[in-house]
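Just below is one structure, and these are the notes that go with it.
What you see is the complex with one protein chain gone and the rest in place.
Moving on, here comes chain A:
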């Protein structure tokens, strides 16, 4: 099936967005995660789609699962964009807010990918301090 680039239905938050209507199906966490992993896994994802995806994802009231972040980091690799990869790590750390244990967990889960792709964390680059 040929999918139009940037048609509204390729954005993960279109028809299946979770609403509080009692008559419609509520998306489970696994479905949400799968949708976003698929979104970032698009082989020919472009810079705009990465940007739109990340900005939308960060707008949600949640910290993305490691597998979603992993998918996004690999998208950055396909786009040859290291800066955005580091920015994504900063953004998910910021999303954790006062919960200081989320980010170390994320990094621990992402360690294999970070090593494989050669992404340094903001901490390793000294960019987590003022």
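The working rule: a residue touches a chain if its C-beta (ideal position, glycine included) is under 8 Å from a C-beta of that chain, and two chains touch if they have at least 3 such contacts; residues count from 1.
The definition used in the following text is that contacts and distances are computed from a predicted model.
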Exercise. Considering the UniProt annotation of the chain absent from this complex, which name among "Ciliary neurotrophic factor", "pyruvate dehydrogenase (acetyl-transferring)", "Cytochrome c oxidase subunit 4" or "UspA domain-containing protein" applies?
Worked result: "Cytochrome c oxidase subunit 4"
Problem set entry | Residue of A:63, A:88 or A:110 touching the missing chain in the full complex | A:88
Exercise. Which residue numbers on chain A touch the omitted chain?
Worked result: 50-52, 54-55, 58-59, 77, 80-84, 86-88, 90-91, 93-94, 117-120, 122, 124-130
